[in-house]
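Omission of a single protein chain aside, the complex is shown with its protein chains in their original locations.
Here the chain labels run A, B and C in written order, and each chain numbers its own residues starting at 1.
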Amino acid sequence: MVFSFETPVRWVDTDALRVVHYSNYFRYVEAAEEELYRSLGFTFKDLNEKYKIAIPRVEAFCQYKAAARFGDTLAVIMRLGERTEKTMKYDFEILRKADGELLCHGYLRIIGLDLVSWKATALPVDLTRKVANALE
Amino acid sequence: MVFSFETPVRWVDTDALRVVHYSNYFRYVEAAEEELYRSLGFTFKDLNEKYKIAIPRVEAFCQYKAAARFGDTLAVIMRLGERTEKTMKYDFEILRKADGELLCHGYLRIIGLDLVSWKATALPVDLTRKVANALE
Amino acid sequence: MVFSFETPVRWVDTDALRVVHYSNYFRYVEAAEEELYRSLGFTFKDLNEKYKIAIPRVEAFCQYKAAARFGDTLAVIMRLGERTEKTMKYDFEILRKADGELLCHGYLRIIGLDLVSWKATALPVDLTRKVANALE
Partner (left out) sequence: MVFSFETPVRWVDTDALRVVHYSNYFRYVEAAEEELYRSLGFTFKDLNEKYKIAIPRVEAFCQYKAAARFGDTLAVIMRLGERTEKTMKYDFEILRKADGELLCHGYLRIIGLDLVSWKATALPVDLTRKVANALE
């Protein structure tokens, strides 16, 4: 299964080439990730406050195929990649909704970060189980 | 006296009209404010950590006259406006360095915020005195 | 009548004080403006391409009352203020949806900009009439 999230391109997301700035695709993916967790009853804030854990990215990759422009609505598709006790990989694709063209694809690898020791730690089982249930 | 800060327009600051997005002028002014404090031996972080005080904006205003573009270097000019025990106003102008054209001008009003009670409080005298010495 | 637009606070919108950075409220208002035009069958791009007109801001003002945080959903309320042939003012309020607390309020004044001469020009009547119908 996949998680799917739609977002319009905002004017401020574009640059002087009249296309979305490449760094902003990572922001669309993060919005999708936030909505995935929200749909599962989690937020980054809950993780910080209840578990004293953050889930920063240890790797981010994107390959760009075509440009998004103002006026486009984008679909961000999230899939679950390989997992370890401490890490979880999200594969993503971003498509232009109107014609389904693949604009870019890539992945994020997140890690559990203990906010007391500020060291890598296991991801909360509650989080990984819910994400796996939703995406596998 | 004034505080003057120069910054190039970054590609990511522009939008599909090929000019700097209007919200980014406020970011240039904040960069100038950060450098003003740095020149006086302060940072926002010091204020947060040493004084348990933050200095959020209570008002922000900008009037736009002409557009900045990628390739421009901008000069942000900061002046000190009226002060109260709890607030301080910065008047700013942003000019294109190459020809001195005024691109926009406006102001920010900052307030002391007690980070324990999260209520308005007096600005640290140490801060206001140093800023006044530098800008009056 | 008013135009109302809801948006979640994104993680990237927050800063190290754990609140939304003040410049981002202007971006929420712009998202609301984009959705207002979309609801009326317009986009900034249409204005640029069909009318050779842009509608940059000549003034932006915001007064901040309380902070938005990650996890909040915001409601942006837009009202139409005074109009001239060349300008249109939008008054806005941003509320926290959960409890209706007013977080900030302000205005934008937009102007017609002829993209050929790059000079101020009348706003397209088609735009102002539709906006007036929707907001008056």
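Here, a residue touches a chain if its C-beta (ideal position, glycine included) is under 8 Å from a C-beta of that chain, and two chains touch if they have at least 3 such contacts.
Nothing here was measured: the structure is a model prediction, and the numbers come from that model.
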Chain not shown: contacting residue from C:V12, C:L40, C:A120 or C:A134: C:V12
Residue among C:F5, C:Y25, C:F42 or C:F70 touching the omitted chain: C:F70
Residue touching the undisplayed chain, where the options are B:E30, B:E59 or B:E93: B:E30
Residue, one of C:S23, C:N48 or C:T121, that touches the chain absent here: C:S23
Where the unshown chain meets chain C, residue by residue: 11-12, 14-16, 18-19, 21, 23, 69-70
Those residues of chain B which, in the complete complex, touch the missing chain: 8, 10-12, 27, 30-31, 34, 38, 43-45, 69-71
Chain A, residues in touch with the chain not shown (by the definition above): 16-17, 19, 22-24, 26-27, 30, 44-45, 48, 54, 56-64, 67
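Note that only the chains that are shown with their structure count from here on.
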Distance between chain centroids, defined by C-alpha means - chain A, chain C (Å): 27
Between chain B and chain A, distance of the C-alpha-averaged centres to the nearest whole Å: 33
Multi-chain contact residues (two or more partners), chain C: 27, 30, 44-45
